[in-house]
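I'd like to ask you about the structure that follows.
Removed: one protein chain of the complex. Kept in place: all other protein chains.
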Amino acid sequence: MTMGGETEVPEAGEEFRLRVRGWLAEQLGGEFSDVVDTGGPGHEDEALERRRAWERRLGSEGWIGLGWPTEHGGGGASLARQVVFHEEYAAAGGPGRLMHMSEQLLGPTLLAHGSDDQRRRFLPGILAGEDLWCQGYSEPGAGSDLASVRTRAVREGEEYVLTGQKVWTSLAHLADWIFVLARTDPDSTRHAGLSYLLVPLDQPGVEIRPIRQLTGTSEFNEVFFDGARTAAANRVGEEGDGWRVAMSTLGFERGVATLGQQIGFRREFDAALRLARANGAWADAELRNRLVRAWVRLRVMRYTALASLRSSGGGASGLEASLSKLQWAEWHRELGELAVDVAGTEALTVAPPYELTDEQTLFLFSRADTIYGGSNEVQRNIIAERLLGLPRG
Amino acid sequence: MTMGGETEVPEAGEEFRLRVRGWLAEQLGGEFSDVVDTGGPGHEDEALERRRAWERRLGSEGWIGLGWPTEHGGGGASLARQVVFHEEYAAAGGPGRLMHMSEQLLGPTLLAHGSDDQRRRFLPGILAGEDLWCQGYSEPGAGSDLASVRTRAVREGEEYVLTGQKVWTSLAHLADWIFVLARTDPDSTRHAGLSYLLVPLDQPGVEIRPIRQLTGTSEFNEVFFDGARTAAANRVGEEGDGWRVAMSTLGFERGVATLGQQIGFRREFDAALRLARANGAWADAELRNRLVRAWVRLRVMRYTALASLRSSGGGASGLEASLSKLQWAEWHRELGELAVDVAGTEALTVAPPYELTDEQTLFLFSRADTIYGGSNEVQRNIIAERLLGLPRG
Amino acid sequence: MSDDVEDEVREEMRSTVAAFLDARSGAQGRRSEMAQPHGFDRALHDRAWDELGLGALPVPESLGGLGLGFREVATVVEEFGRRLTPSPLPGTLVTAVLVAERVARGGCAAGEEVLERMARQPLVLAAAGVTPGAGECLAGAGGALSGRLGAVPFGAVADGFLVVAGTGDAASVHFVPGDAPGVERTERAALDHTRRLADIAFADVPATPLSPPDDGGALAARLRALVRVSLAAESVAAARTCLDMTVEHLTLRRQFGRPLGSFQALKHRCADLALAVHGARAAVDYAVRFAASAPHPGEVDELGDGVGSVAALAKSMAADTFMDVAAEALQLHGGVGFTYEHDLHLYLKRAKSAQLLAGSGPALRRELADRLADA
Partner (left out) sequence: MSDDVEDEVREEMRSTVAAFLDARSGAQGRRSEMAQPHGFDRALHDRAWDELGLGALPVPESLGGLGLGFREVATVVEEFGRRLTPSPLPGTLVTAVLVAERVARGGCAAGEEVLERMARQPLVLAAAGVTPGAGECLAGAGGALSGRLGAVPFGAVADGFLVVAGTGDAASVHFVPGDAPGVERTERAALDHTRRLADIAFADVPATPLSPPDDGGALAARLRALVRVSLAAESVAAARTCLDMTVEHLTLRRQFGRPLGSFQALKHRCADLALAVHGARAAVDYAVRFAASAPHPGEVDELGDGVGSVAALAKSMAADTFMDVAAEALQLHGGVGFTYEHDLHLYLKRAKSAQLLAGSGPALRRELADRLADA
């Protein structure tokens, strides 16, 4: 079976696809062969130095910020070409992207809301694959209620002083900077009174502690601010306008990357199917049926993404992002369960001390998909209210 | 396969079971053989005259009010014996009970809340299998919100005068009386200000119109009150106390009858299984799996009902009634869908003009199970709040 | 024509058909149509030719038609499906698409004749033998057909049949005039009031074979795929109507002092349905485009069987979604949806008929499993 992405997004041009494919093959078959398939979910801390080098290579060849406007140093590529890049990247087994947050979240935010000065200062480091950023939105106990921010930033002259705690910040221990939603108006509640601040991590007022996860590994961190400082010039947008700044680009995270992400899903599905054929699980009617249903839904996700691409001509709308997120998160979680069920009794044991198989990792990690980045429950609220127009509860 | 109810409720005594079985075999194999398997869901209007005669026969032999106290003319039988009667009745293909509402709902209400006078006046007719009652709780547009009663009863001297409309009253066109929840305090809302009134149907102020259902048949009715009258002495309980009176016996409907009902379910399941084996559907992995799951859940329902019987020593608690209702209603609806899927292309057609097969009737009618008598949504609210203690929304 | 121009043409066609159908007074029109002889409105069928020229749609220009293809036909099918309009027109158009494709390959006088006629005057065509499990039919040595096929939509009034004889690689497609000697049709009352069915018995019926010799069942497979995609298209449109009705009900109806639609448990279930419809919509669009281009160069022949697996996928997904939506609609409407007067039961029955016709969900998933095992 081939995914055959080559013909489904014809607008990108076959020549472009072949160029991407050729370059990836050369790099990942040669100098960077050691990073192939590294850094996936549950393995975010693999081969870190090499993957930083890989990001710099991507940057120096112009593959970062492919769709950003040329006047800001981007590639100015069409949406179709961005999709092609993501698809080919996934198909080639490109490593998990360390620059994900920097390129997909911060970059678009600065492009949309940053000052000229901020763009000049921060975009080049991202485009070069040099500067790693991490995200500081989530707080302990807030769950899906992103607006219940308790981290405070108090203005002192030309600086903000931060106190509080962020959680689930991936790569914080590697990153240079963090972009933070903080409460600058102490009397405010919820969405109002928040500001969007860029904060350097290498300073005394910042402490980073890894979180050990159910897999036994630690890809995420808690970040504690206790008198951490950043220049007032590092605020993106107006004071108190942070919620709007943050939300306006949250959907970007899930736009063009979707089709590439699905190539990854397809690889996971194919692995489960191969395993089922090899170990006899395919002969079980129930497991076979679940595999067929998973295949059907994977195809449907692809059709949905292609339709969205066709109709939007740009990034997915917030609503489409919600539909897509709910769709893939549920699918992926079910695939995780299916994969261990296909593995059967083999899934009962791990390699010592606690090294999980791919199926086990998928089983455990995919459970985060329905929680982070807007839980299933939040997505269902959005769909019910914004697509269907049902009244608020 | 045998259901083997004979040994699962041993407390009832084998002799009693054999007596019930023998009597039913004699009657339903002889004089009343024409009513066997008649009057089930979707066929409520079958063989009406003969089924009235059958009710009188049941009454004359003491099978009605089996568990009612002997001082009120009942059989004073233990719970176990009542269960045995219901099981044997279902296993023998006894016809749908016309006296269901009278015996299971009104009788217990009068026993619990009626005046001596009311008991003396109304219970004998029920025990004799003579007087048919119908239920007047539901109103158009109220849905699950039983308390939003708009039917009014105004006191005029020693009478109440009723204006309003009830809906989904089965057998109203046959019944002699209706028991009604009506608003006696015009300024009240919701649960307060309601009274429980017994109203004769044969009077000018009452109009009964059949409701044609999705099956094309008409088992239910709308009942319109326009100046209908009943004596104030026909109020059960105090004025304004109707909600409590009605609710206190709503669970009775689902108490001892559960195990008998399950015998009926088993007969439906067995029919689907037989059909699947006969027409090849059993060879389909997906349908086979659904049949196995349906069988598992049917057994689990039985285990649940037996456990409830064992622990309660009396009628099911309100909470157990909710658990049981949600459990069987969902199961039955799924069986309905499974049955037509097993029938396959045969289920596409009906006999002219529009006579449904058993599978089609089950498919369509079982959809009411999750709505009437407390919808699934209402049961889930009850379970969440009363069993789990989750806060009200 | 570029894709965008085509989209505009189809959009115009859609609104024309929609206006045509709505002008017949919507749901009330449907009730009276259901009750007419053979369960549809013959006058409406005729007007589809006279006023809209729909019959000419899939007929090649050389035979007096418009020369449009399956995408345009699917657009019409959806509008009929969206309203549950009882009509043999969708089946006629889909069947004609296959005839036109066959005619385009040459040497098919019977096909040319029927298409030429269809461009000019109202006609009913029907596909028989596309529902596994509903009878079987075999082609004899001389090409004559014998057997019995059930579940043929509006088969009692068909002027011509495309009949699939045999199965698998040996399956072939044959054209049979509705009045051919040896054809006996029995109209059946259907569970679904909006789609009357017929059993067709063939007793040594002379027929015109359309499948090229040794095509390995390809033409029959294509006919089956077109019928499946057509059922998928009408299902997703009807599912959408049904979901909209439910949302409207939940918005207007109040219980416990609030609009029903503000209860979160109901909202979330509706959101799940909306997502399913959204996915089915995309699957149907993909399948229609794929089927129209046989295969479209922009689409992927995933399991190497042409449109077959895409059609199976889209049909199972769309019909199941339709059933889920209709079932939930009934639940959320409460008692009123249970009355014969309310339209919901028509949707429920139509959904079940869409599931069972031309291959049930379990049967289609079995097909897909077999293909996935070999892929």
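To keep things simple, chains are lettered A, B and C as they appear, and every chain counts its residues starting from 1.
Methods note: a residue touches a chain if its C-beta (ideal position, glycine included) is under 8 Å from a C-beta of that chain, and two chains touch if they have at least 3 such contacts.
This one's a predicted model, so the numbers in the text were calculated from it and none came from an experiment.
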| item | value |
| --- | --- |
| Which displayed chains the unshown chain touches | A, B, C |
| Sole residue of A:Ala142, A:Ile208, A:Ala231 or A:Met247 that reaches the chain not shown, by the stated touch rule | A:Ala142 |
| Residue in contact with the excluded chain [from A:Val167, A:Ala182, A:Val223 or A:Leu326] | A:Val167 |
| Touching the absent chain when the full complex is considered, from C:His174, C:Lys267, C:Arg350 or C:Arg365 | C:Lys267 |
| Residues from chain B at the interface with the omitted partner, ascending | 1-4, 7-8, 10, 273, 277, 282, 288-289, 291-293, 295-297, 299-301, 303-304, 306-307, 323, 326-327, 377, 379-381, 383-385, 387-393 |
| Touching residues (missing chain, whole complex) on chain C | 263-265, 267-268 |
| Chain A, residues in touch with the chain not shown (by the definition above) | 138, 140-145, 148, 167-168, 211-214, 216, 284-287, 337, 340-341, 344-345, 347-354, 356, 360, 363-364, 367-368, 370-372, 375-377, 380, 393 |
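Everything that follows uses one rule, which is that only the chains that are shown with their structure count from here on.
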| item | value |
| --- | --- |
| Between chain B and chain A, distance of the C-alpha-averaged centres to the nearest whole Å | 54 |
| Where chain B touches two or more other chains, by residue | 285-286, 393 |
| Per-residue multi-chain contacts in chain C, two or more chains | 263-264, 266, 365 |
